[in-house]
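Can you read through this structure? Questions will come right after.
Excluded from the complex is one protein chain; the other protein chains are retained at their positions.
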Amino acid sequence: MSAVSVDRPARDPILYLDGISVTFDGFKALNALSLLLEPGEMRAIIGPNGAGKTTMMDVITGKTRPQKGTARFKGNLDLTRHDEATIARAGIGRKFQKPTVFENHTVFDNLVLAIAGPRDVFSTLFRSIKPRQIERIDAVLETVRLTAARDRPAGDLSHGQKQWLEIGMLLVQEPELLLVDEPVAGMTDLETEATADLLREINKTRSVMVVEHDMTFVRALNVKVTVLHEGSVLAEGSLDQVQSNERVIEVYLGR
Amino acid sequence: MLRILLLAFLLCFGLSAETRADGFDDGLHLLGGKFDDVERGVVILAGSGDQRAGAVLAALQDNRLMVVAGDPPSFFIRQADDSLLDAATLQPAGDAAAGAKAVRVNNRIRRAAEAALGTLNLSSPNAAIRRQAADAVFKARDGEALPALEAALAKERDPDVKAVMETARAAIFLANGQGDEAQRLQAVETIGRRGDPDALAMLRNLANDTSASIREAAAASVSSIEMRQSMLARVQDAIYGISLGSVLLLAAIGLAITFGVMGVINMAHGEMVMLGAYTTYVVQTLFVTYLPDAANWSLIAAVPAAFVVGGLAGVILERTVIRFLYGRPLETLLATFGISLILQQAVRSIFGPTNREVTSPSWMSGSFDILDGLTLTSGRLVIIIFCLAVFLGLLAFIRYSRFGLEMRAVTQNRRMAASMGIRTGLVDALTFGLGSGIAGIAGVALSQIDNVSPNLGQGYIIDSFLVVVFGGVGNLWGTLTGAMAIGIANKLLEPFTGAVLGKIILLVLVILFIQKRPRGLFALKGRAIEA
C-alpha cells in the first residue's frame, strides 16, 4: 500500500493520501492512512470517535502537518507543504463540524468573503466586487434558502441556517474538492433530507468527501464508504458491504 | 584584621619574649622624629627581633601609635576600645599618656612598617602568623626581606606555610631581579601556580625581562591564569544567574499557575509580589516594636504572613473581577492592569512613595568561599534554597494533595470536573489564591535584594511573563527551566554587553524564540490546545 508506482494512472486522483501518520504527544491520531478520491467522486467517511476523521481533514487542509506520508491534490499540489490559505485557494473547501460563519457579518457579506476571486490585500482594499459576483451570490442564497436573511447578521441565524450558510459559502468559493464534517448534526429529518439532496447536487460539478455519523444520511447519499479506525482505513466499499464486514462489526459493536 | 593580629602578638609574645632592649628602645625612640627617622626606626625595630616591636609596628601602620614628647619620648598604643597601652611594657598606660598625639605617618612609612612586620613575624612560633607574614612579604616583594625569608624557609616544617614562603621568595626574585636564571624560571612557575590577580600582575611585568626563556614562561603562565580567571568569572556569573533565576522562578511560578491552569493573564501579579514585600516590612516593624528580641527572625514570620496577604488579595480579585471574565483573556489583562494601578496607588497612599527599609537578619549576612576566588554570600544561598524549596513544595502539593488533584481535573476538563462534583468556582478562587500567595512569598525574598517601593512589582512582571512564555504554559518544570535560563543568560551577558544592553538582547532573543516555539519550550501539543 505504501509506495505507489511512479507512473500514475492517466487521470490523477483528485486526492491522494499515502502512508499519512500524525502523532500528538505519543498518541497516534493517524497511522499510515492511505486513501484515494477520484475526480467527481463523493465519498462518505465513517468511524468511531477518535478514529482520526477530523485529523485527516486537518492534514488535507494544511492545518496539521503529518510526520510521515504523502498528500497530494490533483496530482501536483503537495498538501503537506502549504498553509491553509494556499490550499483553500487551490480548490479545497472545508465545512466544519460546528458551523463556523462570521457572526458579525451579514449573510451576504459572509458570501462576499467566500466568493472566488483574488484574495490579496491590495485587491480587497481597492476593488469592490463585480455585479456578476453579486448575481452569483444571490443565486446561491436562493439555493441555500437564505434569501430572506440576506442582510441579517449571520449570528442571528438558527443552527440549521448557519450550516446552510456555510455550505453556501463553500459553493461560492467554487472548490474542486469539498470536505464536509458532519453536516447534519443537530438537523431535523426534513433538513437532513434536504442536505443530502444539496450534496448530491453539488457532487454533479465537484468531488465531495463527507464525514458523518448518521447512517440514514449516509445511506441516503448512496456512495462509496470508507471506514476509519485508529487512524487507518479499516474497510472500503458500499454501505452494505462495510456493514457486513466482520471487522467493522467488531469495532462498532465490540465482541 | 590588624586588631586581630595585634591580639595575636600580645598573646604569643607579649609577656614571655626574650628581650633585646637596646635595639627595641633605639628604634622606638626614633619613631618620635621626622619621617626619615621614623623609617630608620622601623628598620631597627624589625631587626631587633623583639616581639614587642610587632605590636608597635602594627599600631604605627594603623595610626594607633601615640607619642608624648619628652627625652626620651614615651609611646603608647591605642586599642580598639580607645584605652592606651604603654608601648615599652604593653601594660595599661594610666596618666602617663595624658596629651598623647598620634605619630604621623605617610604611605612610605606604612609600607616600611608592613614589610618590617612581615620579616618580624616570619619567625613567629604560630604557623598562621608565619603564613600571614609570608603573604605580606609576597605583597611587598622587598628585596631586603630575602635573608630573613631564606632563614625562615630553612627552618619551616609546615608544608603549607613553606609553600607560601616559597611563593614569596619567588616574588622577590622576580620583582627585584635577584636569583639566577634557573631560580627565576622556577619562580615563574611557583608564582603561576598561585594564579591570583597579584601573581598575574607580577608575571605581566616580566614581559620586558632580559631573558627570553623567562619572558616565554611568564607569557605562558599569564595566559593560563587568565583563562582560569575568566572561567571562574563565568562560573561566578552563572551563580549570580542562578540566584536571579530562583527569584524570577518564585515571581513567575504564581503567574504560571494562574496563566497555565486558568488561562488568566494577571497583570496585577507584580503587585501581589509588592504586597508580599510590604507585608515583610510591616511584620518587621511589628517585631521591632513588640518582640525586639526575636526581630532577627521576623523574616521567617513574614513568609506565612505574605502568603496569606497575597493569597487573600488573589481570592478577592478572582471573586470580584476575574471570574466574570473567563474566556476573555484580553479583557482580563486590561481589568487586572487596572487593579494593579489601584494597588500601587493604594500602597503609595498608605506607605508613601519612598522606599521602605527591610533589614537583612544576621543569619543571612556573611559569605563563604566555594573555590579560590569564588564566593557566595549567605543571603544569596538562603534565597536560592528558599526559592527551590517553595518550588518543590508547590510541585508536591499539586501532585499529592486532594486540592491539587481537583485543580488538575478542572484544568483538563472543566465540565467533566464539575459533573464529578468538584466545585469549580471554589477551585478557581483557591487556585488563584495559591498563585497570588506564592507571589506574596516572592515578595519576601525580593525585599532582601531590592528596594521595597510601590513599583517593586513592575520591575519583575515583564521578566516573569517572559519566563512563563519561554518555559511554556501549564508546565511548572518549564517555568523552572525558563527562569534559570533567563536568569543565567542575563548574568552571563552582562559582563560583555552591560546590564541594559544584555537585557535588551535577552528580550529580543525571547521574542525570536517565541517565533519558533509560539507555545514555549515545554508546550503541550495536540488538538486540545487549539480548541
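To keep things simple, chains are lettered A and B as they appear, and every chain counts its residues starting from 1.
Just so we're on the same page, a contact is a pair of C-beta atoms (placed from the backbone, for glycine too) under 8 Å apart; a residue touches a chain by one contact, two chains touch by 3 or more.
Simple rule for what comes next: contacts and distances are computed from a predicted model.
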| item | value |
| --- | --- |
| Per UniProt, the name of the complex member that is left out, chosen from "L-serine dehydratase", "Amino acid/amide ABC transporter membrane protein 2, HAAT family", "Indolepyruvate oxidoreductase subunit beta family protein" or "Adenylyltransferase and sulfurtransferase" | "Amino acid/amide ABC transporter membrane protein 2, HAAT family" |
| Which of A:Asp78, A:Glu142, A:Asp156 or A:Asp240 contacts the chain that the document leaves out | A:Asp156 |
| Among B:Gly338, B:Gly366, B:Gly393 or B:Gly425, residue touching the chain not depicted | B:Gly338 |
| Per the touch definition above, residue among A:Ala114, A:Val184 or A:Leu199 touching the missing chain | A:Ala114 |
| Selected residue (touches chain absent from view) among B:Val42, B:Leu90 or B:Ile265 | B:Ile265 |
| Subunit A, residues in touch with the chain not shown (by the definition above) | 61, 63, 83-85, 88-89, 93-94, 96, 100-106, 108-109, 112-114, 119-121, 124-129, 151-153, 155-156, 169, 173 |
| Interface with the unshown chain - residue positions in subunit B | 265, 321, 324-325, 329-335, 337-342, 344-346, 349, 458, 462, 465-466, 469, 500-501, 503-504, 507-508, 510-512, 514-516, 518 |
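Basically, only the chains that are shown with their structure count from here on.
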| item | value |
| --- | --- |
| Whole-Å gap between the CA centroids of subunit A and subunit B | 65 |
